[in-house]
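Here the complex is missing one protein chain, while the rest keep their positions.
Chain lettering (A, B and C) follows the sequence in which the chains are written, and residue indices restart at 1 in each chain.
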Amino acid sequence: MIDKFVADVPAALAGIADGAVVLLPGFGNGTPETLVEGLIAQGATDLTLVANSGGRDTGPTADLLATGRVRKLICSYVRPDSVAGRLFAAGKMELEIVPQGTLAERLRAAGAGIQAFYTPTGADTLLAEGRETRIINGRNCLLEYPLAGDVALIDAWEADRWGNLTHRESARNFNPVMAMAAKLTVVQTRHVLPLGGIPPQNVHTPGVFVHRVVHVPGQETTP
Amino acid sequence: MIDKFVADVPAALAGIADGAVVLLPGFGNGTPETLVEGLIAQGATDLTLVANSGGRDTGPTADLLATGRVRKLICSYVRPDSVAGRLFAAGKMELEIVPQGTLAERLRAAGAGIQAFYTPTGADTLLAEGRETRIINGRNCLLEYPLAGDVALIDAWEADRWGNLTHRESARNFNPVMAMAAKLTVVQTRHVLPLGGIPPQNVHTPGVFVHRVVHVPGQETTP
Amino acid sequence: MSFRPLDRAGIAARIARDIPEGWFVNLGIGIPTGVSDHVPLDREVIFHSENGVIGAGPAPAPDQVNPYLVNAGTQHITLRTGGAFVHHADSFAIARGGHLDLCVLGAFEVSETGDLANWARAPDEPVKQVGGAMDLAIGAKRLWVAMEHITKGSGGSRLRRVCSYPLTAKGVVKRVYTDLAVLDVTPEGFRVIDMVPGMTPALLQEKTEAKLHWA
Partner (left out) sequence: MSFRPLDRAGIAARIARDIPEGWFVNLGIGIPTGVSDHVPLDREVIFHSENGVIGAGPAPAPDQVNPYLVNAGTQHITLRTGGAFVHHADSFAIARGGHLDLCVLGAFEVSETGDLANWARAPDEPVKQVGGAMDLAIGAKRLWVAMEHITKGSGGSRLRRVCSYPLTAKGVVKRVYTDLAVLDVTPEGFRVIDMVPGMTPALLQEKTEAKLHWA
């Protein structure tokens, strides 16, 4: 019987090594906060963190960055007044800024076996300096490469033992594409459903992208 | 009020011009048969047809090809014993064979604004002859370009007036990616739902990709 | 001769007037966010948010907040009936694939060739806030900019022959709405199509670094 549920957060995060590339979804919501706390406790260091933003002064991303164990942050923006902003300004963290759509597409490319792609996004900007470009159909394009993770930490609303997931409203955001882009995809889910409890036509992230699931019931939020 | 429903099939297909690139989904099911009949009646010629396969001796694809109005077929395979196979063998139709995954990805690229991508699929094969290749991370890759349609004919199970769609089981197949890849996306739907009748987290093809919808109730099929 | 500049809400309202029913629209952070407040709900305009929201609606009543539903500014919103949720790659497929009828962004500067500068004030600015602007700028069918005509601090014109700030995208802006005027970006440069009451061509040109053209 396939059963991707593990007993607890330490079991879910076992084996994440120093130097790992960590994919962390979230955009106002949809961040797996308990898994981030677990990663902080787990102690892996020299990490590369891939997230939409560098977060603020508090919250999961800021808490992880504040440990000093993130060597490099790859994201679409960093607030000057944030843990990330100050770490970068102080030269204590590398930063790679990627346009948000390119970030999502590079993650998808990693999950979909696309080896590189051309996009007009970012061409003719500072982000294109020293990069390979090409004019296609009259449009200047940047060559972009896949962005794969060693581990993805995923937030779900519902999960079954095959790892099929749903996500709530806009909390879906980066979760499905990050789930497909990592060697090890670890999920925290609010609810556990029996196999088949998610209608097959309404699965948001198929279990084939998921390796471990931990039930984090948390506080019920309405609605 | 946005209302993408049109009165009948001729209204749905109005304006499809000679020379159009027509995207036609379907894989054993999920083909918009009534729209294909309508296109045959509408009379546009010199068409380029993009479909998974060249079909058989009967059925929507074969019927369309049998009119002789398809100049070029782009698909992943053609059965020797089919209308398409005989037209090609007789030199009466051009044929571009595209691996099925590359076909799906080229359609998505057209819908997603990706200007080109590199894939290992088809590299080191006859399909790569004369084509641009590149070795990325040790893998030989082919450069592939988007495949956009002038019109996509789409099959849906349910639709609302904003053009949000669901598709049944494996009848989903190429429908969502072809819907996003065309300048004009025309849908035949089995069922009409009020706006909001499809739960927002379970829309398979968002209405932003859809321009016209026609209700084709047809014979109810069980289940 | 006196004129009254539009306030930020006034610019948003002016933009809203020009959005017809049925358009699919993304609104950037800043002045553009306010545009949706000026589109009556019975004029069906569908708002897109980068985080996978199609059909973003007004802010909820305080006791109706859904913590799982925010817009690209991470403000709590509602979903309009007929809306849908997609993931981030699909959301940007929409933005980059030419499916938005309109995107309205704020800007530091716009050039007369339609270059957009809205993400950094200097090449060596230590912190970079790109977000989704570069994707939206290249992908939407129409890119409009909402900004004040004049920079608050220096008093310099934001409508430039050439942008002095780092570019977000090149040759993408189709129209600019400022507190003083509405200007199309045309092959010959900025063409004024509207001015606030009391404004004159001469005065507007005085406040604009780029050369203005008139319909």
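Basically, a contact is a pair of C-beta atoms (placed from the backbone, for glycine too) under 8 Å apart; a residue touches a chain by one contact, two chains touch by 3 or more.
Everything numeric in this text was worked out from a predicted model, so none of it was measured.
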*Who does the absent chain touch among those shown?*
A, B
*Options B:2, B:83 or B:107, residue touching the unrepresented chain*: B:107
*With the full complex in mind, choose from B:48, B:61 or B:119 the residue touching the hidden chain.*
B:119
*Looking at the whole complex, which of B:29, B:42 or B:201 touches the chain that is not displayed?*
B:29
*List the chain A residues touching the unshown chain?*
1-2, 108, 110-114, 160-162, 164, 180, 195-196, 198, 200-201, 203, 206-209
_Contact with the hidden chain only, please: which chain B residues?_
27-30, 52-53, 76-80, 85, 88-89, 95, 97-102, 104-105, 107-108, 119-127, 140, 168-177, 204, 221, 223
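Throughout what follows, only the chains that are shown with their structure count from here on.
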*asked:* Need the most distant chain from chain A, centre defined as the mean of C-alpha atoms.
replied: B
_Where chain A and chain C are represented by their mean Cα positions, the distance between them in whole Å_ = 29
*Can you give the whole-Å distance between the Cα centres of chain A and chain B?*
32
*Find the geometric centre of each of chain B and chain C from their Cα atoms only, then give the gap between the two centres in Å, rounded to an integer.*
34
_Two or more other chains touching the same residue: where does that happen in chain A?_
105, 119-120, 168-169, 172, 204
*Of all residues in chain C, the ones touching two or more other chains*: 79, 85-86, 89, 92, 95-96, 138-139
